[in-house]
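Excluded from the complex is one protein chain; the other protein chains are retained at their positions.
Chain lettering (A, B and C) follows the sequence in which the chains are written, and residue indices restart at 1 in each chain.
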Amino acid sequence: MSDPVSFGPDLAEVFGPSQSDGGPDLVQLLTPEGERVHHPEFDHDFSAEELRGLYRDMVLTRRIDVEATALQRHGELGIWAQLLGQEAAQIGAGRALRPQDYVFPTYREHGVAYCKGVDPLRLLGLFRGVDQGGWDPNENNFGLYTIVIGAQTLHATGYAMGMQRDGVVGTGDPDRDSAVIAHFGDGASSQGDVNEAFIFAASYNAPVVFFCQNNQWAISEPIERQTRIPLYQRALGFGFPGIRVDGNDVLATYAVTKAALQRAREGNGPSFVEAYTYRMGAHTTTDDPTRYRLNDELEHWKLKDPIERLKVYLRRNGLVDQQFFDDLDAEAKEMGHHLREGCKALPDPKPMDQFDYVFTEMTDEIAAQRDEFAAYLASFEGSHS
Amino acid sequence: MSDPVSFGPDLAEVFGPSQSDGGPDLVQLLTPEGERVHHPEFDHDFSAEELRGLYRDMVLTRRIDVEATALQRHGELGIWAQLLGQEAAQIGAGRALRPQDYVFPTYREHGVAYCKGVDPLRLLGLFRGVDQGGWDPNENNFGLYTIVIGAQTLHATGYAMGMQRDGVVGTGDPDRDSAVIAHFGDGASSQGDVNEAFIFAASYNAPVVFFCQNNQWAISEPIERQTRIPLYQRALGFGFPGIRVDGNDVLATYAVTKAALQRAREGNGPSFVEAYTYRMGAHTTTDDPTRYRLNDELEHWKLKDPIERLKVYLRRNGLVDQQFFDDLDAEAKEMGHHLREGCKALPDPKPMDQFDYVFTEMTDEIAAQRDEFAAYLASFEGSHS
Amino acid sequence: MSTTQKITLAKGLNMGLRKAMEDDDKVLLMGEDVGKLGGVFRITDGLQKDFGEDRVIDSPLAESGIVGTAVGMALRGYRPVIEIQFDGFVYPAYDQIVCQVAKYTYRSQGKVKMPIVIRIPFGGGIGAVEHHSESPEAQFAHTPGLKVVACSNPVDGYWMIQQAIAHDDPVIFLEPKRQYHADKAELDETATPEPLFTSRVVRAGSDATVLAYGPTVKTALKAAEAAASEGRNLEVIDLRTLSPLDMAPVFESVRRTGRCVITHEAHVNLGMGAEVAARITEQCFYSLEAPVLRVGAFDMPYPPSRIEEEYLPDLDRVLDAVDRTFAF
Partner (left out) sequence: MSTTQKITLAKGLNMGLRKAMEDDDKVLLMGEDVGKLGGVFRITDGLQKDFGEDRVIDSPLAESGIVGTAVGMALRGYRPVIEIQFDGFVYPAYDQIVCQVAKYTYRSQGKVKMPIVIRIPFGGGIGAVEHHSESPEAQFAHTPGLKVVACSNPVDGYWMIQQAIAHDDPVIFLEPKRQYHADKAELDETATPEPLFTSRVVRAGSDATVLAYGPTVKTALKAAEAAASEGRNLEVIDLRTLSPLDMAPVFESVRRTGRCVITHEAHVNLGMGAEVAARITEQCFYSLEAPVLRVGAFDMPYPPSRIEEEYLPDLDRVLDAVDRTFAF
């Protein structure tokens, strides 16, 4: 029996071929050309106002990103994690949330933060080095940015388990039923923590949506290093559904995420959404993507720009006029102004205050260190060695 | 769109129903009643000698286990991890190995160790507290027992990557082509490390077989805590085949593992074998399973005893005579004697020697500690405080 | 009117956990085998039966998962109490502990609390196999944002676990596993316990100070008894809190005695003894008749259990160190 046997189910049959354009399983409601298509399962009747709103959100989000990138170039931020190209994935997901839903972001979820009502200016603090997340996570149900890859997926699962215990899952009351969304990247899917989060969520049937923005790259490493089959299929092995949506299609991302959240809120447990998208910028402002990827790829994805396709659709269907664009332009400018001025005005942290934050109440040990440090600093006043 | 949607593929459809008896996907060649059945993909023509050999291996393995358990009861071992009920899973897997294949065991792979030619006496050292694995892993290509759950699956994957670099995979030379087998339990499947091992193995197409003995329990926790779908299906989400075999059927386990190893040796990458079995004893000799599981369950599984069914088959088909059983009995007794006598004769470790093993060459620091300790011990000679 | 009962450490912890769960329904227990089995040491015995599966949670076999989900539950307002099955199995959760549990409060400038207790049965002496006898306290004490305490006796077990659970910062709670079922002590549930983050003089003396915590407190007390029979009067302090340290009683003692020995099961190199010695030397420089000496494990991995007692600090090695301080 040394001839090669077919071992278990044929993977290609189970999963279908992997395709660089997202493959046949990609859920799409708006093509790159701006054509509205329909999906048998995931669809939604968008009102003109909804569509204009999503467009506006994406434009403002891109503006936040462009502005922050410029601030980094001008030395006002130490670094910035750009989201260029991922606006639809983030706005689609962010707008599918209800106020009672809770978000666990990575370091790139600027668009989701915006949807949750976090002042974008607050996002700059971390990158400017004045704080490590200046917003109150419980004010907008938007957690602090998490830098250790994947760690937040477990927090999300635990938070969702807390919701279960609070009796806010599956009650049938739409204002009460709640869910959690955990954001992470394609690279993060390789971390033990993320896979453990899948296991815990499945085991307890926790109301959490694992929302992965597969932007094709983890710094210099392509998605093929992390998985050899389409990533959304990872979920199947853990016993919950996975689905791939066109992450550059804000309508599809909205519809799919909404369904996933609803499923969770209703007590039907976790699911996995792979938003198939592309990081058009560098990993961060300190990265140089020309070292590891071809320009062709970027050009190819530029044709799928998430904002352009909705613009074309809105125009073609007469849902917008010039006034809309002018107003939005003004709003974006205002946003830019807010960030530029606000950034420079962000107060530097006070070294002496830092001692306050280590514990909920300062220990004697820390108080002693603070006092010594104060005395040391005071010793420079007047004479200086 | 607040009605519940069917979200992604229907799991029950993809995976089939989970069944406590192993379900329809269970590969079996010998029924609990000792009836030989055939499988379209995984079969093997066993010679009478092979069959008698497998039977003998299981009986001797059980004897090792029974003997060690008794030694623990008599205070000769601090603890013992029993394999009662898992003989077929271990012998099936162990006999499928070639000498050049390498094993990464847990703490329970006594049967596999035996197949690899490790003197069972050597296994006792760890449990007696005289060493932490007294065999040389490279002598029999049998790694040291690993106690931290799941850690060895990564070692296995790395070792397999080393084989790839050594050019001993996919050459077509059966004496050269090699593979690794990584043993772990159902509980272990929840560890980040195990899932990372799947990812690395898939990413590099490493020649490793992940061999999981699903004995239904991780100490007191049932398999349902770790997964809500059959465990072998976990592999599919990582992009390699998974298969469930009747782990109480030594013939099926042998055939399936052999195919999996061959696949790996030929350069076709990792696969996952779930040996569906049952831990008939306690987790270890310090465990009390009556606290968490019903006797009924045990009784149910006793009817599937891995040794009994092969005995019935051998007898019914006239492949054995009384002499065979008598000889085997004598051999088992001899094994018992070897373990009992050998165990008590295992030399206690010498405290002074321990300093030698921390590093490949002793550092001055450690030498100083050794010398101080020696002087301290010497101070007791003669007078004593 | 106080009623007292004789309890083991295991019982004290079990009673303390029960009390904490009764007092605050946000308290949850999580871990491997903590439910039906009541934990491999039976510390959570009976609690799932009485408080249900939602509050005493058997987890999948993944320590990072346990701690990581506990962080999420704490963010939702719960007070998770985690059992790590054995000391050597805390490391898969190390990242979540040092990067998340320890830092969340600081990261959020105090806006977020992390009232998580991580219970770790620690230390050796039970004849176990590898990874079951570790003393990982120094690594946690080195990490800002964590508090680290160690109980040494049944009564402290009862009170300290309740105090740790009621505390709003994360606490690494070390339990000397060899003591779980060893000695009994009289518990008066109506008494008022001392604050959690305090050291305690457990035997007064004047010739030298011996510092200990967790399992070595008993060793130190035995050493003091033996020394007394030879006319040497040792003061023994149970540190109880390892981070923050409560050094005031230590300084006071060492200034009186001039000599100090610290003993723990952890490796000497960069163990708690290093920090305590450095602080004593900084603060009591002119009082010291001898350097602070440290008695702990040799700098090697924990040995096979047949010889563990030769490696663990014992009465003789403590006395030997005391003798050496007198040789200065």
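As a working rule, contacts are C-beta pairs under 8 Å (C-beta built on N, C-alpha and C of every residue); 3 or more make two chains touch, one makes a residue touch a chain.
Just so we're clear, the structure is a prediction, and the values are computed from it rather than from any experiment.
*Asks:* Considering the entire complex, write down the shown chains that touch the omitted one.
*Replies:* Among the chains that are shown, those touched by the missing chain are A, B, C.
*Asks:* Quick one: which of C:103, C:177 or C:232 touches the chain that's been left out?
*Replies:* Only one listed residue reaches the unshown chain, and that is C:103.
*Asks:* Out of B:129, B:158, B:247 or B:269, which residue would touch the omitted chain in the full complex?
*Replies:* Candidates B:129, B:158, B:247 or B:269; residue touching the omitted chain: B:158.
*Asks:* Just the residue numbers, please: which parts of chain A touch the chain that's not shown?
*Replies:* 78-79, 107, 125-132, 147-149, 187-188, 190-193, 218-221, 225-226, 286-287, 291-292, 348-349, 351, 354-355, 357-358, 365-366, 369, 373, 376, 379-380, 385
*Asks:* Need a quick check: the contact residues on chain B for the chain that isn't drawn.
*Replies:* 104, 131-134, 136-138, 143-144, 148, 151, 153-166, 192-193, 196-197, 199-200, 203, 354, 356-361, 363-366
*Asks:* What is the set of chain C residues that contact the non-displayed chain in the whole complex?
*Replies:* 64, 88, 91-92, 94-95, 98-99, 102-103, 106-107, 130-131, 138-139, 141-142, 144-145, 243, 267, 269-275, 277-278, 281-282, 285, 290-294, 298-301, 328
Operating definition for what follows: only the chains that are shown with their structure count from here on.
*Asks:* Averaging each chain's C-alpha atoms to get its centre, pick out the one most distant from chain C.
*Replies:* When every chain centre is compared against chain C, the largest gap points to A.
*Asks:* How many Å are there between the centre of chain A and the centre of chain B, using C-alpha atoms for each centre?
*Replies:* Computed from C-alpha means, the inter-chain centre distance equals 42 Å.
*Asks:* Just the number, please: Cα centre separation of chain B and chain C in whole Å.
*Replies:* Their C-alpha centroids are separated by 36 Å.
*Asks:* What positions in chain B touch 2 or more of the other chains?
*Replies:* Residues 190-193, 225-226 of chain B each touch two or more of the other chains.
*Asks:* Residue numbers in chain C touching 2 or more other chains?
*Replies:* Residues 59-60, 62, 64-65, 92 of chain C each touch two or more of the other chains.
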